[in-house]
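In this view, the complex is presented without one of its protein chains, the others remaining in place.
Naming follows writing order (A and B), and every chain is counted from residue 1.
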Amino acid sequence: MKTRSRWASMAKHVPLILLAIFATGPIAILVTNSLKTRTELGLEPVGLPENPQFSNYVEAWVVSDFALHAGNSAILVFSTVICVLVLAGLAAYSLARLAPPGSGAVLFYLLLVTAFPIWLYLVPLFFTWRNLGLINTSFGLVVIYTAINSPLAIFLLRSYLVRIPKEIEEAAFVDGASKMQVLLRIILPISWTGFLTVGLVVAVAVWGEFQIAFVMLQDEDKLPITTSFYRFAESFGQDWSKTSAVAVLAILPIIILFVVFQRRFTEGLTQGSVK
Amino acid sequence: MKNKTAQALALTVVAAVALGGCAATSEPGASGEQTVSIWLDDNTENPCFAETIKDTFAAEGVTLDIELKTDWDSLTKTAVAGGGGPDVIMTPGITYTLEYAKAGVLEPLDAYATEYGWDSTIASWALSAGKYEDTLYSLQSELETMILWYNKSVFDRLGLTPPTTTAEFDAVADALDKAGVTPFASGNAEWKGVNEWFISGLFNGHAGADAVYSALAGDGSFTDPGFVEATDLITKWQQQGYLAGGLDRYYTTTFDEFLSGFGAGDYGMNMEGSWRFSNIDTFFSAAGNEWDWVPFPTKDGRELYSIGTGSSWGINASSKNKDAAAEVLNHIFTPEIQAQLAVDCGFAPGPVTLDASMLEGLDPRQARLYESVATAAAKGDYGYLTWAFFGPETDQYIYEEIEKLWGGSITTAQYLEGLQELNDKERLAGDNPPLPER
Partner (left out) sequence: MTTSIIHGPPDLVGDESAPVPPRRQRGRFRGRARAGITAWLFLLPVLAVHLFTVAVPAVTGVYYSFTDWSGIGDAEWVGLENYQRLLQDGDYLLALGNNVKWLLFFWTVPFFLAILASFLLSQVRRGQTFYRLVYFVPYVLPSVVVASLWKFMLNPDKGVPSFLSALGIQGFDKALLGQESTALWTIAFIDNWHYWGFLATLLLVAMQSVPTELYEAARLDGANLWHQLMNVTIPAIRPTLIFMFMMTGIWSFLVFDYVWVLTQGGPAGSSEVLGTLVYKTAFTQFDAGYAAAQGVSMAIFASFLLAFFLLMRRRGWEI
């Protein structure tokens, strides 16, 4: 009996492991490619490098002006995440627990706008931004990112907030607390993992965003890492070993961010489910 | 209580957003000194262009600001649409500036033409090409033509001579294939427009420049037999895998890939334009092979050059420094500067009056081309590159629909009928670029 359930539980891991290989295999190839010389890559596309060429990374860093562009991306991510969490958090709390009149319409509107393709409003938006002097500014871009990431953030946050039992707030209201205080002092501590998840989702979306940044930012030194990678791939496309080094550099920050928060995130979630 | 926290919240948001905005800079304002801005494509040749122009341009109180941007053409368009954009506008071709002219965002250049005497330095056919409703709006540069490049080392090894007629063309392709060499270096992974290179070359070469002219003008038709044969030829080659070794490879091969292969001798010929002079050497010297070119084969073997221009220049109607911009434009189009761009940076010179002495230092094979083309153009005997003389919708149809023909979902007849229809439509609506008298 014991061996059987042992096998059974091991069997569950087989698909999981296969999927893990599927998910990480290409990334592993990306990393190994980045450490090969160009000729070695041509001969041996799959497999470990013979002499890891760490110089590829140095060159990639310098040529792609990585520090500058990653810094630009970081500013965009940080600003957008804060704005979204604040704005969407307020709205989600309201929709989940304060029953604003007409909330059905608001929810419908928010859902509806997720169906809008960017091409529907990019050109008129560009006109407006131009008139406001917001073209080629990080501020202008952050406003756009905040707007487009908010609807999904509101839905996700709302789904977390709506599960919290009413009794928790009621006690505080009876004690005379204002809505804001309840939000900040009671709701937030309980649901912070939800906020964290949403923050992470928004961070990923902004870090990887390409199209809008490309249209709205025109100065080379304002470009985020995605557009800079795109340009690099265009001009150095033949040299996949260097291009993959830039690619690894481009994805490293977001992976680190994710790994760091992933632990807290899981802990928070397990605690949350016991409650 | 509520107000205070709301205020605090508002402050937090403002702070966060201000943080985001801390990297923002205000737009450059005008300040005494006149700045003329130009936006160019971020490719490998333009840095040389920028440097040459900056080094040679000197005018009181005018600073040049040349910026290289990826996707510069769509960036320019969106900027101009928003009432901004660079002072000097450079577009990928006449059809683009035509569109701008129609929308009224380009400054008329007739006054400047007289001031700087452009009719004596710029070829008249090129000047007329830049007109819309009889007003001059743009100047054309980078004279280009379709030619047939070939790997001389491979040809010598196999004992082949470059073809002059379309019949020989087909035969040489077959011979290369038999010898295990893929006949044509090609690939449109990076640029769909590659598709129309072959059409340009074969329509003019095989059906004839006269036929193309009369079809464009509305007298002849694109459904005539000459065009049918030309289209069938390229379709046959594609389906036989003569280009890049297979249709699927053709769709996924990049410029670098097929040019390296061409240099290495994996391919025998390359149907491309004269712009390739700028970097053909790098690919061949790396492999130790030799290249050369012959005029694009024609039905009867006569020498014919289908011409067009590669880039089109105008002045932004909303520019605050139009006169300064005109000075810069004039400088760029001075014959000596065009020649210098050709010799130093590998750019094809514009249709300006050059003499041989200006082109010293140029590869003799390249100089040979420019002389031949200039002679042909002066005689009025040239072919019409599709992207320079066809209307924008027709042009796009040519290179997009052809893939359906190659894939077998439409027939040659359907393809050409569609072409004819669109050409009629655009010709009657006045959307075609100007067609100089033949």
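Basically, contacts are C-beta pairs under 8 Å (C-beta built on N, C-alpha and C of every residue); 3 or more make two chains touch, one makes a residue touch a chain.
As the structure is a prediction and not an experimental result, all values here were calculated from the model.
Interface note: of A:Val143, A:Val202 or A:Leu217, the residue touching the hidden chain in the full complex is A:Val143.
Of the candidate positions A:Thr37, A:Thr128 or A:Ser235, contact with the unshown chain belongs to A:Thr128. When the whole complex is considered, the residue among B:Asp42, B:Glu99, B:Asp256 or B:Asp323 that touches the unshown chain is B:Glu99. Although one chain is hidden here, its contacts on subunit A can still be listed: residues 9, 12-13, 15-16, 19-20, 22-24, 26-27, 29-30, 33, 42, 45-46, 86-88, 90-91, 93-95, 97-101, 103-104, 106-108, 110-125, 128, 143-144, 146-148, 150-152, 154-156, 158-159, 162-163, 165-166, 169-170, 173-174, 179, 197, 204, 207-211, 225-226, 229-230, 233, 240, 243-244, 247, 250-251, 254-255, 258-259, 262-263, 266, 269-270, 273, 275. The set of subunit B residues touching the chain not shown comprises 2, 6, 13, 74, 77, 80-81, 99-100, 102-105, 188, 192, 246-252, 392-393, 396, 400, 403-404, 406-407, 409.
Keep in mind that, in the parts below, only the chains that are shown with their structure count from here on.
A separation of 40 Å divides the Cα centre of subunit A from that of subunit B.
Residues 72, 75-76, 78-80, 82-83, 86-87, 90, 123, 126-127, 129-130, 133, 135-143, 178-181, 184, 214-215, 218-220, 222, 227, 230-231, 234-235, 237-238 of subunit A touch subunit B in their complex. Those residues of subunit B that touch subunit A in the shared complex are 1-2, 5-6, 9, 12-13, 16-27, 42-44, 67-71, 74-75, 78-79, 81-84, 254, 256-257, 260.
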